[in-house]
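One protein chain is absent from this view; the other protein chains keep their places.
Our next item is subunit A:
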Amino acid sequence: MSGLSTRVRAASDGGRASATPPGERGAPDDATAPGTPLPPGIDLKRLAERPVVPLRHPVRWVITAVVLVLLLNVVQTLFTNPAWEWSKVGTWLFAPAILKGLQLTLVATAISAVVSFLGGIVVALGRISGNPVLSTLSWLYIWLFRSVPLILVLIFLFNLGNLYPTIGIGVPFGPQLEVPTFTLLSSLALGVIGLSLSEIAYSAEVVRSGILAVDQGQHEAAKALGIPSRRQFTRIVLPQALRSIVPAYVNQIIGLLKASSLLFYVSLLDLFGVVQNLGSTYPTDIIPLLVVATIWYLVLTSAISVVQYYIERFYARGSVRVLPATPWQRVRGGLGGLVRSARSSQSSQSSQSARSSHSSPGGVR
């Protein structure tokens, strides 16, 4: 009530001010510049008993409105521009050929993601090991595969048969076991190997940065307790490292998902490859086909992001005092809170004085 009356007074002051000279304009309410002494006659003790009015952000509202208008314009064209051909998008989205390409993308990405995570741990451990040969080799590996473009690696691998017609293992200059390169490896296997070889180099650095981020005191405590070396890593260091590894590595996986579209260039028909092929067969459907590919990549990336959220939450345990609520918990909590506050405001209106209901605005608890 009294807050309202202050504002009323301010408005009437302003009205009066239009008649007074500019120098004195609104003096009582504009005494807000830092360094200005409070004008006399204000009962600060009384003001201190009321909630402080939060700062308003009018510019934010203006910018929001402008952005929304621009966005709606773009969205509108999705419906009004017939070239999008949404009906064709609908038919292509679940076309068997597309789904088959999607499957290949998924399989190649999933296998490479797992292989390169494990490989990344091995190379990272090699890189930080005290063994100079191992650490130099790991460094060279990372240097090599971070330098060479993935497409070059893939094409190299697919010409492996020309380079090494047979692959063998054996004692140097002693007995050998040999098989022809192409009976050993299917083209999918070669594709996955190519993706993994390159990906391991990046994930090794991600893993290494995570390990370095673990406090030295943790290593010392584990040593002081006499915990065996392997367990020190798997139980103490790695779980803590994963907290910083996960976000960076998921980034890598999303990159990998998209990089798998390069498999098309070694004649593997992944999602992008299928779309590319269909596009040359049905040139009029190129736009809807590209939309279909975009939708599927969006779906896959979104799914990965959801998984990432929960993995990150899992590894955050212990590092924050209270875990923040999941979006789902927030939605449920929000609904429950609304119901509760509605109930409490009803009861406070009926049973309590106006003053006490004023002191709990909104009931946000």
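Following the convention adopted for this analysis, a residue touches a chain if its C-beta (ideal position, glycine included) is under 8 Å from a C-beta of that chain, and two chains touch if they have at least 3 such contacts; residues count from 1.
The criterion applied here is as follows: contacts and distances are computed from a predicted model.
Q: Can you match the unshown chain of the complex to its UniProt protein name from these: "ATPase", "Amino acid ABC transporter ATP-binding protein", "Carbon monoxide dehydrogenase" or "Transcriptional regulator PadR-like family protein"?
A: So, among "ATPase", "Amino acid ABC transporter ATP-binding protein", "Carbon monoxide dehydrogenase" or "Transcriptional regulator PadR-like family protein", the name matching the hidden chain's UniProt entry is "Amino acid ABC transporter ATP-binding protein".
Q: With respect to the chain omitted from the figure, which of A:P149, A:G168 or A:P228 is a touching residue?
A: A:P228
Q: Among A:S187, A:Q218 or A:N251, which residue is in touch with the absent chain?
A: Answering carefully, the residue with contact to the hidden chain is A:Q218.
Q: Could I get the residues of subunit A that touch the absent chain, sorted low to high?
A: So the residues of subunit A touching the missing chain come out as 215, 217-218, 220-229, 231, 235-236, 239-240, 243, 315, 317-321.
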